[in-house]
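Removed: one protein chain of the complex. Kept in place: all other protein chains.
Every chain is named by a letter (A, B and C) in the order it is written, and numbering of its residues begins at 1.
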């Protein structure tokens, strides 16, 4: 049982619906993706061909910022109105898609981009599954 | 001339289009709104009737997170594709609208909520004007 | 092998020293602690006795902010000069200590505070072990 699961289980506002599982998965995927993207941005900055990785660095930084904000807002589980959550998770899925595609272009040359592309894809999926369940 | 204006003017990727003005205004409004919302959340936590301000605290925290992420992504001005920017600015406008409306309910009792509601409205406008210009 | 481990392994600036293990552990602990503290703040806000949990909410929010900033800066592994890293990790350990102690006071009544106190303690340890290794 993950700590996020434990926290959601003991949260006084636990909705009890089937949404919980998707919510937990999305919070965890966002946390992982933010971490990996921050690391990938820095790894790209350390590569000799950094000049060709500038778009990748920017995509990494954007994606890390989106994932962190999404993780935080999802943790707040604002009751009732899901308009904000929906709009933000959509934007986050978009950031993950863009970053994943960009990283994939360098995945054969830079292994960190390969690992990052995978994390982005996992997070994009988790976002889309949560969106479908809301 | 604000520092943000100076920075955009000296940025090598300056687009030179009319978008610049809206972009600058939105970055500045997001920065201000994030600051004010963080302060409002804490002021609400310090009020005697904190139990009635819980929704307001959450809206403040959500809005601060959205504004910070939006400010950061806008500062990166990812060239070409505006899909992410558009989705994020829409989500940010939504966070500002929700927080502004919630703060307004307590504006007569708590002056910090009045100041915050104003900042949220300014930021929502800046977001919508940028969206229209993109 | 965790994704953070994979990312550090494939980072062009991998130092190869024994520091790597402590660095990875600290990045991961910060990520977990930030997540848990954000969730604990919201869970506290949802409790009936929220008025008595205000100090805990603030400590949670402070700790989440410190852990996120620390995770990001550690991921950048600024070469050579460790002055900033040292100062920040010290501040992070302090935030974890304060939040852990505050959560512990409510741990018997609120299980989320118990889970959070544990995460804070793990993160404080990871910070102190990294400090000792730098």
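Here, a residue touches a chain if its C-beta (ideal position, glycine included) is under 8 Å from a C-beta of that chain, and two chains touch if they have at least 3 such contacts.
What you see is a predicted model, and the numbers here were worked out from it, not measured in a lab.
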Checklist outcome for this item: Which of C:61, C:115 or C:130 touches the missing chain? It is C:61
Item to check | Residue, one of B:40, B:63, B:85 or B:127, that touches the chain absent here | outcome: B:40
Item to check | chain B residues touching the omitted chain (full complex) | outcome: 3-4, 6-8, 10-13, 27-28, 31-32, 34-36, 38-40, 42-43, 46-48, 64, 68, 71-72, 75-77, 110-112, 115-116, 119
Next on the checklist: Take the complete complex as the reference. Which residues in chain A touch the chain that isn't displayed?
Outcome noted: 41-42, 45-46, 50-51, 54, 57-58, 61
Next on the checklist: In the complete complex, the non-displayed chain touches which residues of chain C?
Outcome noted: 55, 58-59, 61-62, 65-66, 68-69, 72-73, 76, 78, 81, 83-84, 87-88, 90-91, 94-95, 98
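Operating definition for what follows: only the chains that are shown with their structure count from here on.
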Item to check | By mean Cα position, the chain sitting nearest the middle | outcome: A
Checklist entry - What are the two chains with the most C-beta pairs touching? => result A-C
Checklist entry - Where does chain A touch two or more other chains at once, residue-wise? => result 68, 72, 76
